[in-house]
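Sending over a structure as structure tokens; questions will come in a sec.
The other protein chains are all here in position, but one chain of the complex has been omitted.
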Amino acid sequence: MENLLEIKNLHATIDGKEILKGINLTIKAGEVHAIMGPNGSGKSTLSNVLVGHPAYTVTEGEIIYKGKNLLELSPEDRSHEGLFLSFQYPVEIPGVSITNFMRAAINAKREYLGQEPMNATEFLKMMREKRAMVNLDSKLANRSVNEGFSGGEKKRNEIFQMAMLEPTLSILDETDSGLDIDALRIVAEGVNKLKREDTSSIVITHYQRLLDYIKPDIVHILYKGKIVKTAGPELVMELEERGYDWIKNEN
Amino acid sequence: MNCGEEYIELFEKNRELIDKPCTRKLNDEREKAFISFKAQGFPGIKDENWLHTNVAKKFATDYGMDLARKANTNEVRNSFTCDVPNLKTFKGYIVNDSFVAADNGGKQLPQGVFIGSINSFAESHAELIDRYYNTLAQKGDSVVQFNTSFTQECIVLYIPKNTVIEETIQIVAFLQTNVDILTNRRMLVIMEENSSASLLLCDHSSTDKKSLSTEVTEIFMGGGASLDLYELEETTDSNTRLGNLFVKQEHDSRFNHCNITLTNGFTRNYVEVVLDGEGAETNINGLAIGDKHQHIDNRTLVDHRKGHCTSNELYKYILDEDSTGVFAGKMLIRTDAQQTVSQQTNRNLCLTSCAHMYAQPQLEIYADDVKCSHGSTVGQLDESALFYMQQRGIPADEARHLLMYAFAGEVTDNIKLEALRERLHILVEKRFRGELNHCKRCNLCK
Partner (left out) sequence: MKKKNNILKKLANKAYEFGFVSKIKTEIIESGLNEDIIRLISKKKNEPEWLLEFRLTAYRHWLTLQMPTWAHLNIPPIDYQAISYYADPLKKNKENSNKEIDPELMKTFEKLGIPLEERLALSGTAVDAVMDSVSVKTTFKEELKEKGIIFCSMSEAVQEYPDLVRKYLGSVVNYRDNFFAALNTAVFSDGSFVYIPKGVRCPMELSTYFRINAANTGQFERTLIVADDNSYVSYLEGCTAPMRDENQLHAAIVEIIVNDNAEVKYSTVQNWYPGDAEGKGGVYNFVTKRGDCRGRNSKLSWTQVETGSAITWKYPSCVLRGDNSQGEFYSVALTNNYQQADTGTKMIHLGKNTRSTIISKGISAGKSQNSYRGLVRVSKNADGARNYSQCDSLLLGNECGAHTFPYMDIHNNSAVIEHEATTSKISEEQLFYCNQRGIGTEEAIGLIVNGYAKEVLNKLPMEFAIEAQKLLSVSLEGAVG
């Protein structure tokens, strides 16, 4: 299996403070990786750095994605290349309807890939199909992006957009936070339906419960800006039983 | 200090010529207004109401004025239509400052409705002219007095009681000139009880000659009357527009105003709404988009004189390059205006470090049982929203456009005519992309 993503000795800072202190991580096509760790360990920083958030500075190391130097790409080109982040706190964009927003996103991607823009009928059909996939109310689709959405609706909207954009590597950043068990199941089912043989995911979470629905192949523990442990799915159970203290003590 | 003298001299020398085509009331009011103008001259920038807008300087150009009413208005008829797709309107034109009736394909307005020149309306309804003309504008500032002094034409729209005009009335104003020109436009709208109309005023200019137009519109709304007024400015950077709108509302009337400055040179719009009867409602909205060295000054006064009235105000500015925005909105709640609900919002986007915004929302409140608030912000596009959009693959520029478009949408969404709203959405979007606006089938602005 070919490497989709290779992170080598990644160091990153925000406001001059080093958060990531040498991350090494390789993800092959088709794999689901879970990244777990206590609060403040750098999980969200890692996902933001991957998608090129301007507030973070990479000070050392490299990221190779599909054989390209990811750090050289703009955030939108990373998106066109199939990188998708489901944000922990999706931002509200008053006045921009989800329909217009998605049309702009889809057509930008098609332009990047040298394709013609999608015609309106085709686009609306696609919207309908994908909406059904995550049980997103059609009323929500006419509203402004995330504006006035409940926590669950916001997360569902993230997965809906993931369905629309069909990413190669999706990063789910604490997608389970703030969701009740039913919402969690719907979101997780959506993610599973979208899974293909060649697509990979990084699931970032604090708890085990999301991983009951989305089965990881490999589990990493991130602590103080480094991956301190990598193992199979059994690590999730171990964490659930023992908490994070033993990780903290060991490191 | 200011160039008022030249105009005073011009007025005094040409008094007969100015008076000649006009009905008596126009000339009577002209007399009083001129005395007032002569005493004041043009406003200086020390004047609290003109702090950031140097209007005297704009009058300094040696403009031509068509006091002899010689402009040929015939050939433009029907060549400049300014159509809004999917919106049927009953049209009239203002060429420079003359009213030109349009061929409306034999369409008729409801019985009793009049639209046309005051000089012919006076023949049948002299008493209405006497009762209304210049009664609101007479206490206006010296620019208004200047307009009253020089105006020779006034469009009258008269709607008798209980008359509902379904079709939107569209007045298209434009300039036809080969010299620098000063025009004085005037309009009087009299709406009797329970009448209803919507009015679209488009202000166009495509000449590269310097032009200045003073505009005074007086609107009287009887009890229960309803008016939607849309004003759209699409002029050039050589144009100066000095608009003055006075509205007086009686009980339970409803006024909905949307003023959009899409392209312009130097604009000052004064809007004054007097709520003079219980239960009246007013909504005034404005959108200003500026770039280059454009100057857009909107000043509003909502005067609550009676109780149980509602006013909502929303003005938004998007300022790019070296443009300047001025917003001063006052809500005046008088002692008798108990139970007033009044809200004013002003939001401004400055896109470059050379753009200037002066904002001055004001509350003046003399009644205690009221709900009044205002908010004003100056800022930039939301960085986190921009990033979120980029993550979804929308290029930074496109994301910026979408956000600006959404920002403007809050104002244009208040337009009730769907076709016009759609049209404006397109015009605004094109404006942001830097594309010129072309009206379809328009011979003037090619």
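Chains: A and B, in written order; residue numbering restarts at 1 for each.
One rule holds for everything that comes next: a residue touches a chain if its C-beta (ideal position, glycine included) is under 8 Å from a C-beta of that chain, and two chains touch if they have at least 3 such contacts.
Keep in mind that what you see is a predicted model, and the values were worked out from it rather than measured.
Novice: The complex has one chain that is not drawn here; which of the drawn chains does it touch?
Specialist: B
Novice: Among B:D62, B:E166 or B:E364, single out the residue that touches the unshown chain.
Specialist: Here the residue in touch with the unshown chain is B:E364.
Novice: Using the touch rule from the top, list residues of chain B that touch the missing partner.
Specialist: 48, 335, 338, 348, 350-353, 355-380
Just so we're on the same page, only the chains that are shown with their structure count from here on.
Novice: What whole-number Å value describes the gap between the mean CA coordinates of chain A and chain B?
Specialist: About 50 Å, centre to centre.
Novice: Where on chain A does chain B make contact in their complex?
Specialist: 51-54, 74-76, 78-80, 84-85, 87, 90-96, 100-102, 104-105, 108-109, 112, 144-145, 161, 165
Novice: State the interface residues of chain B toward chain A in the complex, per the touch definition above.
Specialist: Contact set of chain B toward chain A: 382-385, 387-396, 398-399, 402-403, 405-407, 409-410.
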